[in-house]
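Everything on this sheet refers to the single structure shown next.
The complex is shown incomplete by one protein chain, all other protein chains being positioned as in the whole.
We call the chains A and B, going by the order they appear; numbering starts again at 1 in every chain.
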Amino acid sequence: MRGRFGHAGHVVRVALVFAVGALAFLIVRHALVPSDFGKYGFYRAGALDDARARPIKYAGSKACDECHAGTYEPDDDAKPAKAKKDLDPVDLLTDNKHRQLRCEACHGPLAAHIDDLDKPVAKVANDKLCLGCHREITGRPKSQPQVVFGDHGDKDPCVSCHRPHRPRTDEEKG
Amino acid sequence: MPGVDGFIYPNEVELQWSVLIVLYPFLTGLVAGAFILASLERVFNVAAVRPTYRLALLTALAFLLVAPLPLQMHLGHPERSFEMYITPHTDSAMAMFGFVYLWYLMAVLVLEIWFDYRPDLVRTWQASTGLKRQLYGVLTLWSDDVSPEALRLDDRLGRIITIVGIPSAFLLHGYVGFIFGSVKANPWWSTPLMPVVFLFSAIVSGVAAVMLLYMALSRWRGGRADMVCLDTIARYLFYAFVIDFSLEMLDLIHRIYEAGESFGALDFMVKTRLFMSHIVLQIFLGTLLPILMLASAQVVRYGETARRRIYAIAGSLTLIGVLAMRWNVVIGGQLFSKSLLGYTTYKMGFATREGLLPAIIIMLLPFAILAVLLKVFPPWTDEKQMSHGHA
Partner (left out) sequence: MESDRRAFLLQSARYVLLTGAASVAWEHILAGAPQEAPNYRTTDHWWGMTIDIDKCIGSGNCVRACKEENDVPLEDGCFRTWVERYRVDPEHPEHPLVDSPNGGYDGFPEIDNPGGKYKTFFVPKMCNHCANSPCTQVCPVGATFDSPDGVVLIDKSRCLGCRYCVQACPYGCRYIDPRTHTADKCTLCYHRITKGLTTACAEVCPTGARQLVDFKNPADPVHEFMRTHKVHVLKPQMATGAKVYYNALDGSVR
């Protein structure tokens, strides 16, 4: 090498080491970067699909409405009678204060029930649930009806006087 | 909640960056500082510090090799860290680290060491047998050209590399400061002064470290460090310290004067949780005291023994102070809530992945590597480079 490069032979050798290293890096890089990287932005495009592929646990109240909502004729074949029978025979969608409450806010995740209708939906009429929203605590806006448990109706269960699916309207209270 | 005062966001209860992330800027800072000391001789022709030239380069290399280790031990997935090389997000300061590090390691430090050591390596290669001969053959890339022309070329290239190396060293450690300084979410970190403060404290720590190593190694070899060299290093250490201290004070005074949104919360934190590490260790013991000691050595004519003692003590205090500064920035920046309404505590484990024990090991490792480097690349084969007991 001394002949070809004079007294710079050692510099050429070290330059070669660097060049080989750079080349190796480029080859490895090509192999390792995911093929869909950068398609929509600086990320792996498949991550969008990954984010969408999660299982769903809360079905959403539209799914409940399919069977449970409205007043319907028992002989309407599309709506099974069983669903009507299971639900308290009142209409959740009429003008009442719980109207904005969707089913799963109290009943918990119900996608499993939609998936397999034989999976029962638990009755959730317990005081702890009601008090979760209605117990009087500092912070709640005055527009929210609040009670101090014990002061209101002694220690009777809430459902002994209240209907969760249709709390009494102001007219009914008189 | 234990350890929490006031209100913190629920996700802030545990610190994100541990003591290992304190070590990382400390180690890279030593690298930058050691290199600046080496470049004093190489580029700015301060001949007096020549005895420390090679030692400074080897010290820089030893610490640079260990620097990625605390990062790897901190990552949730160290096996994915190569991603920073193949898909670096150019908006992210952290992504650019991989390339700055690689550039500095290979194109600056390794090359500079190689060009400077080549004649010695060739000589050792030709004089060895067996495995040692193989090793030195590789190290010389099997080139035995030590003719005057080749050496002149080496010298010129080495000089160019050092010139390029100075901004590279600034970049290596300046970007660490930028990683913190550019986080607008954290008022303790977010300031344009951060890269500059980090850099100058790095220079101070690196210079002090090489000075101490030079003194210790000289003693260990049975001689004494050259006094003219030490006096010169101490002088440059003093200059760098004055700049570093001015910058840190500027940041502090600016914050106190402006008294912005975060000032109340940060002021309280410094006066309570960070009092020992910030006021006592960093400012008083780690900055003011060594500055005063070094300043006095500039104006008072101490005897040689007194000066050696002053430099040793001041140098050690400097290193403690700079380590404390890294702690105060990294840990301090996570002790207060981003709500500015509360504080949490740092629970450092001992024998855990990011605990005190790995931190101690990581701090000791560069010295072990340096010991090996000193064997393979002895800095003082030339008798002229070392003085034996007299100035």
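Simple rule for what comes next: a contact is a pair of C-beta atoms (placed from the backbone, for glycine too) under 8 Å apart; a residue touches a chain by one contact, two chains touch by 3 or more.
Just so we're clear, the structure is a prediction, and the values are computed from it rather than from any experiment.
Checked against the full complex, the one of B:L75, B:A127 or B:V280 touching the unshown chain is B:L75.
Along chain B, the points of touch with the absent chain fall at residues 1, 7-14, 16-17, 74-78, 80-81, 83-84, 87-89, 91-95, 97, 179, 183-186, 334, 337-341.
Touch with the hidden chain on the side of chain A covers residues 37, 40-44, 47-64, 66-67, 77-80, 82-83, 100-102, 104-105, 108-109, 111, 114-118, 132-133, 135-141, 143-144.
The working rule: only the chains that are shown with their structure count from here on.
Averaged C-alpha coordinates give centres for chain A and chain B that are 49 Å from one another.
Within the complex formed with chain A, the residues of chain B that make contact are 82, 85-87, 89, 106-107, 111, 114, 118, 140-143, 145, 147, 149-150, 153, 157. By the touch rule above, chain A contacts chain B in their complex via residues 1-2, 6-11, 13-14, 17-18, 21, 25, 28-29, 32-33, 37, 42.
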